[in-house]
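Note that one protein chain is taken out, while the other chains of the complex remain in position.
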Amino acid sequence: MTTLWKKILKTPLVLESVAPSANEAPIEVLGRSVRELVADRLGRSLHIRQVDAGSCNGCELEIAALNNPYYDLERFGLHFVASPRHADCLLVTGPVTRNMADPLKRTYEATPDPKLVVAVGDCAKDCGIFAGGYGVLGPVSSVIPVDIVVSGCPPTPRMILLGIFAVLERRF
Amino acid sequence: MTQIGEAQLLRLLAVALACFMAGALGALVCGRSARFARWVGHVAAILGGLGLLFLSLAGLAGNTFGFFLPRLIPISGVALGLDRLSAFFLLVIAIGALTASVYGLAYTREYEGRHSLAAYGFAFNFFLAAMALVVLARNGLTFLILWEGMSLASYLLVMTENDRRETLRAGWTYLVMTHAGFACLLVGFLVMGHFAGTMDFARWHALTGGWHGPARHAVFVLLGLGFGSKAGVIPLHIWLPQAHPAAPTPVSALMSGVMIKLGIYGLVRLGFDWFGPGPAWWGAAVLIVAAISAVLGVLYALVEHDLKRLLAYHSVENIGIILLGVGAGMLFQTYGLHALAALALVAGLYHTLNHAIFKSLLFMGSGAILQATHTRNMEEMGGLIKRMPQTAVCFLVGSVAIAALPPFNGFISEWLTFQSLLLSFQIPARATNLVFVVAVAALALTSGLAAACFVKAFGITFLALPRSEHAERAHEVTFSMRAAMLLLAISCLGLGVAPFPVLSFLNKTTFDLIGTQADVRFQWTSIAAHGAFATVSPLWIAAALLVLLAAIPIGLRLTGANLRRRTYETWGCGRALQTARFEYTATAFANPFKRVFGLLYRPVKELDIEFHPESRFFMRTIAYRNEARSIFEDALYRPLTRFAQSLGRRARVLQSGNVHVYLLYILIALVVLLLLAR
Partner (left out) sequence: MLIGILIELAQLLLVALGAPLLVGLIRKLKARLQGRRGARLLQPYLDMRKWLVKEAVVSENTSWIFRFTPYLQASVMLLSALLIPLLTVQTPLGFTGNIIVLMYLFLLATFFLALAGLDAGSAFGGMGSSREMTIAALAEPTVMIAIFAIALRVGSTSLAEIVRRGASESMLLLNPGHLLAFIALFIVTLAETGRLPIDNPSTHLELTMIHEAMILEYSGRHLALVEWASGMKLFLFLSLLANLFFPWGVAMNRNGSLVLLAGVVLALKVGLLAAIIAVLETSMAKLRLFRVPELLSGSFLLALLAVASFFFVR
């Protein structure tokens, strides 16, 4: 217990900056956009539900890193939740496999409007290296409407954050 | 207050009894036509119940009568009388009789052609009349004869559906237990009569004042056991969970709501009327038995998934809560704190009335479910709130009331009980104080567990998806059944929001018994126990809740909240199908309790898995049983029956079949008697 508290008191706050830089892959904002008022409100409080539609779990590792003290996504008002009912944003990874297409649709339906869908990683964008596989149905956009695509294999946590911010038109 | 003459009261009683008698005989006479017997039996019971209601109200207003018929029964004759305590219990009987008859009129329709409605109508009316007369009885023999009549009539009613094994077993248990209790009462009354020199109740109080010695304790224990077995206190409770489910629903409601209260009536008479303040251990014994009954009753109810058995165990629990009030009253009286004794007794008696109302309501709800789904097993129910919306609301009211939550009636009586227990610190004896601490903890645990149990009872039965085809096809029951339930549900709310009128009558009742005003002041808007020690204003709380419940949606509208509602399937992690098999079952709901109180339940767990012949990773069938055992049946009643059987086997030697030996027995008996009577 004492070691824990010594450690807590000694460790300084270290945070990763999320200011965008030039040499990173671009973020695509697709057609559908949220109304301005809602974007303002969601922009300051966004609850995220992550859906693994058939990913290799590479993207999940990066997403999990968002929760650590370096990226600390809660400081932006972002929060991972346990139920799509509580969510405003679905973070979908992986190519959509045949088995996960239906659950993905159901998750999308279960999320109350207004909501965002962010496709994370190359696989979610265009099936990546799994394209043409017998179990793969297609990219995320073939199953549910996608608002934003974050490329990368896997994308860095910073890129994921920037992607979410891009659709909310939020500046940092 | 209007004074009504004795003659008029007696006439009212005679009219009520005549109604019951007409119903009883009419049902027998019209036995050929089941439909006619049903109508005659129930309408007569309703009229008789109305008569009892008027009589009880007159009695509560302070009118009394005494009636003596010297020749009808040898030795002491028939003596009847009315005082406030009798009138109060008459009120409980009248409410039960009225609603059960209205309900039964429709409920027993499906018995036509299957069970004898003539016998039912006869026993039903006879039962009601006997209960009414028990509380009016004014001497020992009258009381005992009526008490036995009441027990036999209820036995007949329990046996209505006598084509099932379960009913036969239940009837047998009930018959044995009730007669064991009757034997205790008989001996107790005879010893009492012997020492007091009279069987007249009115004179016992004066005569027992200066009576000390072991016989006095023996009488208390015997009568306590006798009344306790009727009330169903632990460990004399085993007949309740068998007889209540087996009986037709109106009868379960009457037995659980009303008849077991007559055990309470007897105990109140015993502790406050027939005997003066007794030694401390009497009250302490009642308090401890009450605490055990309350906690164990609700714990057994929690693991019970037969709806009517669950309710039967809750009767054990509520009898415990009532007796906490009565026992506390007895202890306060011992220590001369008469105002507190009156408060505790008011609490106990109010809970008696409240329990009669919400337990009748809940039993009627379970009966409605039984008719709609043809099962009592909760694991086969579910989704009934959409199929039987009105029954669901009534059952919910009953559940909230029995869980003692505001603003319903159970809350007021439990609140009063709590205050009287907390005020026990005025008693200057440490051991007694600790008994009260145990009682407070037991009551608190009981109320928490009761809330958990009724979340289970209501949630599993009425909410989510139906778990069987029967439940799927259920539909709302007929009007007269709903009317009876609605009446009781409204009473639950009324007695919870405005307890003032009944409390003021109860205050006078306890004044008659104890001779001091209860340490509680009340008006329409508030109740205050022991000065400013504790106050509650049920009316204000209900009103404020209502206002806030209305204000919040208005507030949401004003702030421009999104009021859209979209219906979609239950979130189940995206799985393809939602069926009732995904739902939490009653067994699963109760499992944490089973583990926490494992010492008590000693659950038997059996897991049978039949694997697929080719791979152990797949199974064909899986059977899981996790049952709780009753310690009392295992450790108390089974050895007792075994002992009785072995005794019987030994005694069989006496019955040789040889006439000469029997003549010898007679001779020996004669000689012994002559020697004794010398």
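Lettered A and B in written order, each chain numbered from 1.
Quick note on the criterion: contacts are C-beta pairs under 8 Å (C-beta built on N, C-alpha and C of every residue); 3 or more make two chains touch, one makes a residue touch a chain.
What you are looking at is a predicted structure, and each value in this text was computed from that prediction instead of being measured.
Of B:A464, B:V502, B:A518 or B:L600, it is B:A464 that touches the chain left out of the display. Here the missing chain is touched by one residue of B:R11, B:R35, B:K386 or B:R642, and it is B:K386. The chain omitted from view is touched by exactly one of B:S151, B:S229, B:S447 or B:S491, namely B:S447. Touching the chain that is not shown, out of B:N162, B:S480, B:S526 or B:N626: B:S526 (per the contact rule at the top).
Although one chain is not displayed, chain B still touches it through residues 382-383, 385-386, 392, 396, 400, 403-406, 411, 415, 418-419, 422, 425, 430, 433-434, 437, 440-445, 447-449, 451-452, 454-456, 458-460, 462-465, 526, 532-537, 540-541, 544-545, 548-549, 552-553, 556, 559-572, 578, 580, 582-584, 588-593, 595-596. By the touch criterion stated above, the residues of chain A touching the omitted chain are 1, 4-5, 8, 11, 13-15, 37-38, 41-42, 44-47, 69, 72, 74-75, 77, 79-83, 85-86, 88, 110-114.
FYI, only the chains that are shown with their structure count from here on.
Inter-chain spacing, taken between the CA centroids of chain A and chain B, is 59 Å.
Listed in rising order, the residues of chain A touching chain B in the complex are 83-85, 100, 102-104, 106-107, 109-110, 112-113.
Chain contact summary for the complex, chain B toward chain A: residues 564, 566, 568-569, 571, 573-576.
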